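Quick notes on the structure that follows.
The chains shown are only part of the set, and none of them has been moved.
First chain written, first letter: the chains are A and B, and each begins at residue 1.
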């Protein structure tokens, strides 16, 4: 494998990463919507928002066009087929989606989108902290939209497990690796591994983030 | 009536459609906010978000400027007057808005915005599936914003009646009619009729969308 791609190959690699991340998040949205017993349209919309929301917000903020789902419009058909297929399959098999089942594609998507978003922002000449933030937004915003539409407090902010923090550290890994003149491809793989890996460790170990502890949060 | 308008007339027709749709959605937002007993400002904001939200998101995604409410800033005054008038009238007459009363302007706005959004995206050279999606976004997002701000699960995704599906079919009607070389004006009218008509049928017949049915949605 060539670890130092030229601009054209890098663009191809980033598209491949975004495709995979989109698929992973679509699955996670599918499961979340099913658990809320939304109807067929709701399932499709929530899966779509989760899959495309982060990348679209990144592109709006960076003023980048066309969007991923405009340039690769076929992905919209894939999403539609996936939703219809999953609903038919679930109904036939009397299977029920579990919360746990959604966590693994979600962790994978987290790492992929972090690396992808951070790299794209760096390519546009953003300062390192802004690039890392763009990576976090790409990785986290889809899930936040999913939770807002399902009328939950976004789990990224409230479940007390590291989530955005994994994206944050993954983004800095990419920035650091590139600063150390590591080959581009290796830096991306490293960033994905750090973000997804840390999230996996967090899920496996029940490590929790520090929480605000005041005397009486309901007092006035 | 001239069914094949030139570019200038088409732009005029689209503006007229957007004005009518804006008015219809403002009414529906007004009723929803009143039912939640929001204060005067809340009523005005919810009516405004419902009316202008869909078109504004469409324009942000398509990178189109100026927005409808910047080019036609007088509509902001109309909205303000409408809210104040409705609140004064309601208070005087001890009338109460009903849920059912909001559904008809909503169905009309749905059809109008679907045709308008799909046509505008086609004019910008978007692929058919993206244009239909833009039509759906224009038609549905205002109501989604209304429900998010009122802290409900958006009814477009969860009430199990076809809503976004009507916009989806209306958008494809427009795409199909234009592909069959139908005159522009006729295609728009047809798309509006399909989307609004299907929504009307859905409301009248209690037809429901397939829902996700697993074994135990709360199990883990």
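Just so we're on the same page, a residue touches a chain if its C-beta (ideal position, glycine included) is under 8 Å from a C-beta of that chain, and two chains touch if they have at least 3 such contacts.
Because the structure is predicted, anything quoted here is derived from the model rather than measured.
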| item | value |
| --- | --- |
| Whole-assembly copy number, given 2 chains displayed | 3 |
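In this text, only the chains that are shown with their structure count from here on.
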| item | value |
| --- | --- |
| CA centroid of chain A to CA centroid of chain B, Å | 30 |
| In the complex with chain B, residue positions of chain A that touch it | 33-43, 45-46, 56, 60, 63, 65, 67, 69-70, 73, 76-77, 87, 90-91, 94-100, 148-151 |
| In the complex, chain B residues that touch chain A | 60-61, 63, 126-127, 129-130, 133, 144, 148, 151-154, 156-160, 162-165, 208-220 |
